[in-house]
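Excluded from the complex is one protein chain; the other protein chains are retained at their positions.
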Amino acid sequence: MKIVVAVGGSIIIKENSHEKFKDYADVLRSMNDEHKLFIVVGGGKPAREYIGIARDLGVSEAACDDIGIDVTRLNAKLLIMALGEDAYPKVAKNFHEAMEFSVSGKIVVMGGTEPAHSTDAVSSILAEFVNADLLINATSVDGLYDKDPNKHDDAKMFEKITPAEMMSILSSKETKAGTYEFFDSTAIQIIKRSKIKTRIVNGNHAENIQKAVSSEIGTTIVHD
Amino acid sequence: MKIVVAVGGSIIIKENSHEKFKDYADVLRSMNDEHKLFIVVGGGKPAREYIGIARDLGVSEAACDDIGIDVTRLNAKLLIMALGEDAYPKVAKNFHEAMEFSVSGKIVVMGGTEPAHSTDAVSSILAEFVNADLLINATSVDGLYDKDPNKHDDAKMFEKITPAEMMSILSSKETKAGTYEFFDSTAIQIIKRSKIKTRIVNGNHAENIQKAVSSEIGTTIVHD
Amino acid sequence: MKIVVAVGGSIIIKENSHEKFKDYADVLRSMNDEHKLFIVVGGGKPAREYIGIARDLGVSEAACDDIGIDVTRLNAKLLIMALGEDAYPKVAKNFHEAMEFSVSGKIVVMGGTEPAHSTDAVSSILAEFVNADLLINATSVDGLYDKDPNKHDDAKMFEKITPAEMMSILSSKETKAGTYEFFDSTAIQIIKRSKIKTRIVNGNHAENIQKAVSSEIGTTIVHD
Amino acid sequence: MKIVVAVGGSIIIKENSHEKFKDYADVLRSMNDEHKLFIVVGGGKPAREYIGIARDLGVSEAACDDIGIDVTRLNAKLLIMALGEDAYPKVAKNFHEAMEFSVSGKIVVMGGTEPAHSTDAVSSILAEFVNADLLINATSVDGLYDKDPNKHDDAKMFEKITPAEMMSILSSKETKAGTYEFFDSTAIQIIKRSKIKTRIVNGNHAENIQKAVSSEIGTTIVHD
Amino acid sequence: MKIVVAVGGSIIIKENSHEKFKDYADVLRSMNDEHKLFIVVGGGKPAREYIGIARDLGVSEAACDDIGIDVTRLNAKLLIMALGEDAYPKVAKNFHEAMEFSVSGKIVVMGGTEPAHSTDAVSSILAEFVNADLLINATSVDGLYDKDPNKHDDAKMFEKITPAEMMSILSSKETKAGTYEFFDSTAIQIIKRSKIKTRIVNGNHAENIQKAVSSEIGTTIVHD
Partner (left out) sequence: MKIVVAVGGSIIIKENSHEKFKDYADVLRSMNDEHKLFIVVGGGKPAREYIGIARDLGVSEAACDDIGIDVTRLNAKLLIMALGEDAYPKVAKNFHEAMEFSVSGKIVVMGGTEPAHSTDAVSSILAEFVNADLLINATSVDGLYDKDPNKHDDAKMFEKITPAEMMSILSSKETKAGTYEFFDSTAIQIIKRSKIKTRIVNGNHAENIQKAVSSEIGTTIVHD
C-alpha cells in the first residue's frame, strides 16, 4: 500500500529529545517492507520559536511561514537520521523530489514546501500527487474534534466526517503562520476532490501509525 | 510602489496571438521606472489543453495542476521575451527566486509554483512575501461578481468587498485543476491575514493595470 | 539492448488527444523488461504555436528554439505520465541527467536540450553518449525520402542510406527553428562518426518501434 | 574596505530574542555604504540542541556537524530578515555563492559550509576567497585568551598574537561538533598562509564590529 | 555594442603560462565600459590531453566531448580570475546562465555547453541568443583560409566570405571531438540564419579583439 504520513512537529520533537524520532523510525521501518512510505514532518516548538523571532523582526507572514518550513526540514532530517539506511538520505523539498526519491524504494521524508501550506496541506497534496492509498495524519490528540479538546471538556471527537462537514467547521477561522488549525481549507479541498482515504490519529503513540493502516482508529474522513 | 500583478492566462494568451503580450509589455515597461513590478502569469487555453490530455491519461489532479504550472511558465517566458531588457531573463519558479531576481531591479515574471495553488493564490502569497503595496488581479471581466457574469445577466459587480464576504461567497464550491474560481480560499486568507491592498480589474485592456495603481477601478478588496 | 527512440512531436501530440501517448506507453512498457530505453520527444503543433508567438514578438531564432524546447519537455512529461511507474518521474534536461536517471532502471524520457539542436540531433548525441545499440527515429512518414513525400508523388524512400549520402541530400538547405529537415547535419555527423545503427520508421503506428528492433522496416542508415 | 565578519551563534541568538539580530542589522546597515560586507553566522543554542538530538540518535560526528550547519543557515536567514533590503535575500551555501551574491552590492550572509569547518574556519576561508581587507571575529568574550576566561580568573587576553602562537596554544585539544575552540587549526592556517588582518572582539556589543574597523580593540592577529 | 568573443583554447592556454589570460583580461577590461561582452573559451592542449585519456579508456565520442567541455570551463575560470572584479564570478554553463549573468553588467565568460558543439558553435548560438551586434572569433591564424595555412604555403585567406561559401568548403570533412575545423556546420548555419556580423581574427595578439570592433581585420563573414 502507498501511504503518506503527516507527523505534527509538536508530536515528534519534544523537549529536545530524540525518543519520538526513534519510536517513529522503529514503526516506519517495520512497515517499510510491505508499504511504500512518504512522511511529512511538521515544525513544532523550534519552528514556533524561530517564527517568533522572525515576527518580532517585523517580516511578513509569508516570511514567517518560510522560516518555519526550514525548521520542518531540520526535523525531517532528524527523522532520516533515525531511519538510517531505510530512508532516502535527503529531505525532499517539493513533490517532484518526493516522486524522484521514491524511485529508490526508500522511505521518503519531507517537511513543508512553501508559504501558506500547512503540514496538513502538504501531506494531502503529496497523497494526491503520488496516488496514495491512505493518508494518515498524526496529531497530538485522538482525532478530529468539534472544538479544541485541550480547552473544552465537552469536545466531541468524530469517528467519521466528510470534507463538507470539515469545511463548515473551519469557516470563519483565522490563519496565522505556526498556528494552523487541524486542517486548513486547502487540505480539505484536496482530500475532497480526490476522495483520499484519510485517517487522523493520536501521534503520541507511534504504533498508531501502523494500527491506522488496518483498523479504523481515530477519525476517518469519508467520501460520499 | 511595490506592485504584484496577476494576469490570467485567458487574458494574455489568445488565439496564439502575441498582441496581448506586447500590450502588457508596453504598459509594464512604462511603469517600471516608477514602480517595482512582479508579474504572475496564468495558463489559459494551452494549459487547459495540456491538462485535458493529462486527465485523459488518468493522472491525479495534483499531476494535472503540475503540467498546468509548466504551461504558466511558458506563458511567463513569452512575457519576458516581450519585455526584453526590462525583465529579468528567467522565469522565477518560486517566491525565493522572485525575491532574488528582484535584486536586479528588473521586472520579475513567474507562473505557478506548486499544485493546489491557483494564479490567485500565488500572486497573493508573492504580494505578502515581498511586502507589496498593491496587488492587482487582471481577469476577463470587470471585477469580482456575485455570480459568473458571462452566464448571468443579473450578476452584480462589487466595488468594494471584504475577505470575509469573499469567503462566504466561495463556500460550498468545488476546486478542480484548471477551473478555479476567481479567488481560491488560500488567496483570500492570505489577503485577509496581511491586509493586502488588492484590486481586481478587467485585464482585457492592459492599460487597466496602470489605471489600477491610482484609481479605484474594478473591485477593491477592503480591510476593516 | 540499449535503445534510443526519437518521437517527433507531430507524431505523438495530435489534436490534443492522449491516444498516441497511451499507444507509445503501451509499446514501450512491453519492451522495457528486455531493453534499456531512452525516449526523446519532439514539440509538434504546440511548439510551433509557441514559437510563432515568440517570433511575432521579434526574438532571436535561438530564443524561438528555446521556447520550443520547453514544449518538448511538456510533451515528454505527458509521456512520463502515460508510462506511470515504468518511467523515471522527471524529464531529463540534458545528457548527464539522462545517464543518471537510467541508473534507476526506468525508462528515461527527455525533450530538447539547447538551441540549434533538433530532436534528431538530441537523439543521436544521446545514443552516442549512452553507447546505444540502436537509434530509432519515429517520423510522420515511412522512412527517409529523397524529397518530401507529402508534396511529391514520385518521392522515393531509401531502404538503406549512408551518412555521406544523407549529407549530400541535405546540403544547401536552410535551418529555421521548428522547421528542421528529417535530419540536421549535426545528427548525421554524430551517426557517422560513431557508426550508430539507426532506423527511421513510421511513428504513426507505435508498434513500429518494437518492429524496428528486430526487422529492417523503414530506412536503415548503414555504415561502411 | 572589504570586510568579513564572523558572529558566533551564542552571540546573536539568545533566549529566542530578536534583539541582537536587530542590533547587528543596525550596525551592519550603517557600515554598508562605505564597506563591502560578508557575514558568517554561527549556530548557538538551537544548533547545540539539534546536534544533541542527532547525537542521541547515534549518527556520526560529521552528520552532527551537518545538522548544525543547517541551523547556522536558519540564523543567517534571520539576520537577512533583520537587514531587509540591505542584504542579499538568500543565504549563501558556499564560497562561490558568496562571491556571486556580492556582485549585487548587497550584504552577503552565510552560515556553515560543510562538516569539520567551524564558523571560524568558514569566515577565514571566505576572507581569503574574496580577498578581504579585514576579518572580524565576534565572540562572547573580549578577545582571545590563553585559557577560558569564563572558568579562569587569571585568564589573560592577548592584544596581539601570531598564528604560530595560536597554533601552539591549540595543540593537544580535541575537536567535537558544536564545541569548537575559539579558532580551529584550519582557520589559523588560512589566516597564516594569506596573512589576513584579523581582529577578535566582544560581539555582545554589536557596535564593536564598527569599532574594530578603525581601532585595535580586542585581540589582533599579527603577521611577521 | 553587444559583442561575443570566441577564444580558441590553443590561443589562450599555452605552455601553462598565465600571460595570454592576462593579455586578454587587459584588452577586455578596457572594452568593458563601452561594450557588453560575452566570452567563450576553448579547451586547447589540456582538453586534448584529457580527451586523449578518455578515448584510450574506450568511451564514446560524446563522452570525450563532455570531458573536453569541462576543461573549457576550467580555462574560462582562469579568464574570470584574470578579469577580477570586471567578470561575473561564475562560469556560465549554458545560454540561459549567460543571459542571467549579463544582467549584472559584468563580462560573462563561458566554455562549452554540450557534446557535438564546438567553441565556434557555442559562440554563434550565444551571439544569436543575446542578439549580439558582433561575433569575433579569435583563432591561431590570421583568418579563415581555403586550406590549413600551417600545412599549405599556398593557403589563401578570405577577406570576405559568405556562409554558403563556408558550407561548401566544409562539406565532406569529418568531425571528431577536439579536432573540429575552423567552423563546424552548426556555427555556419546559425550565422547564416540570423545574419550575424562575424569576424575571424588572429587571436595570438589579444589587441586584435579590440581592433576587430572597428576595422575589417582578418576574415569577415558577409551576408547577402
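Going by the order they are written in, the chains are A, B, C, D and E; count residues from 1 in each one.
In this section, contacts are C-beta pairs under 8 Å (C-beta built on N, C-alpha and C of every residue); 3 or more make two chains touch, one makes a residue touch a chain.
From a predicted model like this one, the values you see are computed outputs, not experimental measurements.
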item	value
Of E:Ile3, E:Leu28, E:Ala82 or E:Leu135, the one touching the omitted chain in the full complex	E:Ala82
Which of E:Lys2, E:Lys22 or E:Lys211 contacts the chain that the document leaves out	E:Lys22
Sole contact to the chain not displayed, among E:Tyr50, E:Tyr145 or E:Phe183	E:Tyr50
Touch list for chain E against the chain that is not drawn	13, 16-18, 21-22, 46, 49-50, 52-54, 56-57, 59, 63, 67, 70-71, 73-74, 77-78, 81-82
Residues in chain D touching the chain absent from view	60-63, 66, 94-96, 113-117, 121, 125, 128-131, 164, 167, 171-172, 174-176, 185-186, 189-190, 192-194
Where the missing chain touches chain A, by residue	88-90, 104, 106
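Everything that follows uses one rule, which is that only the chains that are shown with their structure count from here on.
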item	value
Contact-richer chain pair [B-C vs B-D]	B-C
Approximate Å spacing (C-alpha centroids) for the pair chain C, chain E	29
Mean-CA-position distance for chain E and chain B (Å)	43
Chain D, residues touching no fewer than two other chains	104
